[in-house]
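Please see the structure below; I have some questions.
Every protein chain but one is kept in place in this view of the complex.
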Amino acid sequence: MTRPRRRTLAPPVPAVGSSPGSVVYQGPERDAPVVADLIVYGPERYEERSDVPLEEALARLTETDGIRWLNVDGVHRAEIVERLGSALGLHPLTMEDIVSLGQRPKVEDFERYLFVTLRMLAFAEGEHGRPELDSEQLSLVLLDGIVVTFQERRGDLFDPLRERLRQGKGRLRKLGADYLAYALMDIVIDRTFTVLEDYGDAIETLEAAILEDPSTRVLERVNHLKREMLLVRKAVWPLREVLAGLERQEGQLVSRTVITYLRDAHDHAVQVIDTVETLRDMLTNLHDMYLSSLSYRMNEVMKVLTIIATIFIPLSFLVGVYGMNFHYMPELSWRWGYFGLWGLMVAIAVGMLVAFRRRGWF
Amino acid sequence: MTRPRRRTLAPPVPAVGSSPGSVVYQGPERDAPVVADLIVYGPERYEERSDVPLEEALARLTETDGIRWLNVDGVHRAEIVERLGSALGLHPLTMEDIVSLGQRPKVEDFERYLFVTLRMLAFAEGEHGRPELDSEQLSLVLLDGIVVTFQERRGDLFDPLRERLRQGKGRLRKLGADYLAYALMDIVIDRTFTVLEDYGDAIETLEAAILEDPSTRVLERVNHLKREMLLVRKAVWPLREVLAGLERQEGQLVSRTVITYLRDAHDHAVQVIDTVETLRDMLTNLHDMYLSSLSYRMNEVMKVLTIIATIFIPLSFLVGVYGMNFHYMPELSWRWGYFGLWGLMVAIAVGMLVAFRRRGWF
Amino acid sequence: MTRPRRRTLAPPVPAVGSSPGSVVYQGPERDAPVVADLIVYGPERYEERSDVPLEEALARLTETDGIRWLNVDGVHRAEIVERLGSALGLHPLTMEDIVSLGQRPKVEDFERYLFVTLRMLAFAEGEHGRPELDSEQLSLVLLDGIVVTFQERRGDLFDPLRERLRQGKGRLRKLGADYLAYALMDIVIDRTFTVLEDYGDAIETLEAAILEDPSTRVLERVNHLKREMLLVRKAVWPLREVLAGLERQEGQLVSRTVITYLRDAHDHAVQVIDTVETLRDMLTNLHDMYLSSLSYRMNEVMKVLTIIATIFIPLSFLVGVYGMNFHYMPELSWRWGYFGLWGLMVAIAVGMLVAFRRRGWF
Amino acid sequence: MTRPRRRTLAPPVPAVGSSPGSVVYQGPERDAPVVADLIVYGPERYEERSDVPLEEALARLTETDGIRWLNVDGVHRAEIVERLGSALGLHPLTMEDIVSLGQRPKVEDFERYLFVTLRMLAFAEGEHGRPELDSEQLSLVLLDGIVVTFQERRGDLFDPLRERLRQGKGRLRKLGADYLAYALMDIVIDRTFTVLEDYGDAIETLEAAILEDPSTRVLERVNHLKREMLLVRKAVWPLREVLAGLERQEGQLVSRTVITYLRDAHDHAVQVIDTVETLRDMLTNLHDMYLSSLSYRMNEVMKVLTIIATIFIPLSFLVGVYGMNFHYMPELSWRWGYFGLWGLMVAIAVGMLVAFRRRGWF
Partner (left out) sequence: MTRPRRRTLAPPVPAVGSSPGSVVYQGPERDAPVVADLIVYGPERYEERSDVPLEEALARLTETDGIRWLNVDGVHRAEIVERLGSALGLHPLTMEDIVSLGQRPKVEDFERYLFVTLRMLAFAEGEHGRPELDSEQLSLVLLDGIVVTFQERRGDLFDPLRERLRQGKGRLRKLGADYLAYALMDIVIDRTFTVLEDYGDAIETLEAAILEDPSTRVLERVNHLKREMLLVRKAVWPLREVLAGLERQEGQLVSRTVITYLRDAHDHAVQVIDTVETLRDMLTNLHDMYLSSLSYRMNEVMKVLTIIATIFIPLSFLVGVYGMNFHYMPELSWRWGYFGLWGLMVAIAVGMLVAFRRRGWF
């Protein structure tokens, strides 16, 4: 058996020494049932069936001749993926990738089909009530006239797309399975912008907090964001490559019309990457600001201490002098000695304050 | 409906799940009317009409055979862009890009026309009376003999160009629509230099402020400039790519003569990018200087504190000794005890000052 | 004679001036015997012999016609490697590389055979009972139908693979020597993930330690990890190149089927490299956090000192004043002088505390 | 009108909206007369005329058939450049570049001629009596048999070259105009080394100053050098590109023989770039050293303060105790109380010094 792996760093790879291409689920434990939805459509038709049994779905996939979109929620039962994959003629490595969560986004051309993996980013309720980054794997197989998508769990971003399919407005119903695949990827990329905006907001909040009160809690938060940003980056950087790869696929599976749309998505991907880099720069700035803000506050504290100390230390010395018990201290018997000393001490204090002011200390 | 997006970070992309190529305005709310100006010219002719109604503009665009430049101020009424785009045969994705503010500069070849997006940078009055970076999107469509430009709002950089057109001096009236498009882009790039110079001035002012008084206000300002610089960079970096893309377009739309001019603009774009990188380096230096300046000042403060404290602490101890009430303290009854102590204390103080001076503390 | 070299930095190269291609062992001294295991298999057959004498192994290698895998544990007796290499027709440089430990991962095409070097990373018990990175060299020679592997010492990662061979399940027994070579490399890459995960854990532990108590011991540990990470990086970066090199070898030695698997391993290698870079970023963050955490703690300490000092220094001055022995000090004889002074001092202390609170010092 | 531009950052570009290719001088105001020198030479001939009138120079340029080198000192009278350019058939953009100071080094191929811009670096007397970087633009036009050079002002690096021409030694007189152009560029590149060496000296001086006394004046100086280095870098980086561009020009204008020399100059340019990068690294080190040196000194100051304070604070407390006026304090009447206390205090002080020494504080 494979030991459970954390998803944060290392992608879940097969247990060391296991056979490559062996379809074993690699991810957090889940017991939700695996469900599938099938949508079949064309310019003039539309049918949608939720929670279809696997056998029926397979039957429908091969029988009909409209555009077929099979969406599977849950890949933790590897045998289901395996049966589906075999029926569709997928390569064992494709099936292994589908059930190994934590894949790097990529596109692979297996001639009969294209295999695309993407990461759907979102914010989920975290441990401390604070939103935490959630990164779900989307595997997409584009065959001739068929799109099969695999997600880790129920609940997705694609409802607006289903709505558009139902209503039959726009280009969607008129174009092929390649356009459907593009539309799905486009949604994933657009969603990433929303996530990045939330990061932008979080960074601005932190910046204000740092200038106001640079506590270690803020430092921890900055570091947390930095680490999440490393994950976002790993999910986002390969996007450019993925889309460039798809654009080179013009041929039987991907039509010329869709290439134009893919170029647009490519453009969006580049913008996503730019934004991630900008956010990373901002986070680095934040750390610098933290240090600068701390230094500044320390400086202020030191100045107060120094002003107080340097004024009173000499004065305390003076009053100490006249607290001595020498038998012969002429000043003690002077008539105005006490008041004269007060005058001297006030003069010293004022003189020092003037000197400090001149140095710009307060 | 799409929720309002900030323009600072993420480019405004269509609402997640909306149909790609759907022409929905993405940007800050505006209610200024959308106005269009049409200029038609040739070596021997020149006519200019401001605020032309859309239908009339479209009619003129197709009828005449001179060089036609239609400039539209305002893209917040998507339906206008859509009607115009359909009449000119623009691709839905082009129309979507025109109304989605915050595009990355790019050039796209749609065979029948070239589509270029640029960012016009300027300083606008900001919140605190301080100038803030303003980045407006310029979309430019170059068809055969026709240039259509879309700006976000009224008021632009192109008046000197219009004046040159009116006067008919120079090459401008003799060359084609491609040269007009080049001239427009050249103005946008040249304007960027002016903006960068203003940043250079701001950085020099800050540098002086840092050496004089490193307050958190200065730190905030440095950070603000750093962040604006990230935006400038995103607007400027793709310029090289845009111009290299245009240079490859030699053919029907872009003549050989204009390619020479584009190469010159390419050169300017490289200089703009160089300058941005130089400014970024200078801003990073600024942050380092801030920290160094703070450290230096803290060092100075500490030295004053230490000199005062180390001189008076032992003296205070001594006067404390002779303030004790022991019954038997022989020194107290010495004739010259008091004055002798003063002498000792002055000697200690002078000795310490000499030692500090030797260490180079003041 | 060659002087002993540390393995941490410089790869063991031949003694300066020695003949290139001279097969002299370069590595730590060892006296374990060199042992060899031979496995011969095909779709229908499987024989395994441990600790075979060299002559017998060579005889079997040339006689049989199944897939032959000869694994040699120990390369510190160069003459054995030399005899084996000559019998198989290896180039002198290949033999030199096999016995020179500390090679950079690479692939070399000698037409008759492919030579691959990899590094097997693991954690071994270190000096202070703490796990230390261990990097062992694996040399792999792929001839027609034959795979020869050389390891530094007994004990390896390949037992699960041997088990799969014995059981004859999966593709392994049906495909050729190229697939065996791929399976061995795949195991080495997958094992690297496990090592990287352990680093991820160590980094998280250190991060907690830094926020809690930033001692120099922690700093030393961070630095130790950074240095080990440099070694990991040197072992991991060339992997991409190695696999890209193998993918280009499609031909007699590497079949088309196996190329698909190599592409998958390539993908894993890229993920390994990504993860290494992420870990390096995290370690850099750790150092920044260390400094920030120290600064924060210093700040806290300074604030306490300043609060205590600035409150009591003026009060001490006041009580000093009334400890003076001037003959004429009117306040001393006032009825409520003593209690009035207490009142004044409490007022000063409270006033200062209020002022500090307002500045947000506690 | 164009507003005056600083040369430090932005290259002087035409006023926003002015016609591209318009020949308007962009640079600091000058009123020195523009003068031209003409040298005509061949293997057997040499004639040199200083301060030739423009018309005569143009006449000679076209009449003669030797190698002709026209050097123009001063480009601030654009009309002169324009007349010269028209006579030689230069493109308007070339003329614009010649009179726009602050160009990035580049080479442009206009088929009939090659246009090269370089920057001649030198140190000029600066504001504070300190040498400041001076960057002058050299424009070079290579036509068939003719070299025309434009400099910003009188006084240049080329006198040794003129001397070599006069004496007719070496290859110079025997080879063509392309070799002359190469020789001019070679001088400019070699001069850059001298400037870089001066920077190297300045950096070493600063390093000593930092270790001795890290004042803000030193910090300002480091920053000044960093900023000048950014300018040097902008002048130097494109050199590689320029020379690679020229090497590709083998043909009518540039002979094969000269290509060999250009490769050598290319090599020198790479060395210049390497040196610039090394100097930048050294300057970054300098800043780090500044901070480290400050920290170290602060540490030293703090240790002195702490040693003095921690020794005397407890002692002062003790003498304070015996200065109290309680009616019943038995120690006060002890015979050896006073001297016993002195003994105790000496013991405490010595004990503390020993403890500090063990901690390695002094």
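Which chain is which? They are A, B, C and D, in the order written, and residues in each are numbered from 1.
As a working rule, contacts are C-beta pairs under 8 Å (C-beta built on N, C-alpha and C of every residue); 3 or more make two chains touch, one makes a residue touch a chain.
The structure presented is a predicted model; accordingly, all values stated were derived computationally and were not measured.
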Per the touch definition above, residue among C:Thr62, C:Ser86, C:Thr205 or C:Asn223 touching the missing chain: C:Asn223
From D:Glu132, D:Glu197 or D:Asp213, residue that would touch the chain that is not displayed: D:Glu197
Per the touch definition above, residue among C:Val24, C:Ala244 or C:Leu315 touching the missing chain: C:Leu315
For subunit C, residues in touch with the removed chain: 5-6, 8-11, 13-22, 91, 93, 104, 106, 108, 213-216, 219-220, 223, 226-227, 230, 234, 287, 290-291, 294-295, 297-298, 301-302, 304-305, 308-309, 312-313, 315-316, 319-320, 322-325, 329, 331-333, 335, 337-338, 341
Where the missing chain touches subunit D, by residue: 157-161, 163-164, 169-172, 182-183, 186-187, 190-191, 193-194, 196-197, 200, 207, 211, 260-261, 263-265, 267-268, 270-271, 274-275, 278-279, 281-282, 285, 288-289, 291-293, 295-296, 298-299, 302-303, 305-306, 309-310, 313-314, 316-317, 320-321, 323-329, 360-361
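In this text, only the chains that are shown with their structure count from here on.
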Chains contacting each of subunit A and subunit C, listed by label: none
Centre distance in Å when subunit B and subunit D are each reduced to the mean of their C-alpha atoms: 26
Residue list for subunit C, restricted to those that touch at least two other chains: 323
Chain contact graph, described as a line, ring, star, complete graph or other shape: line
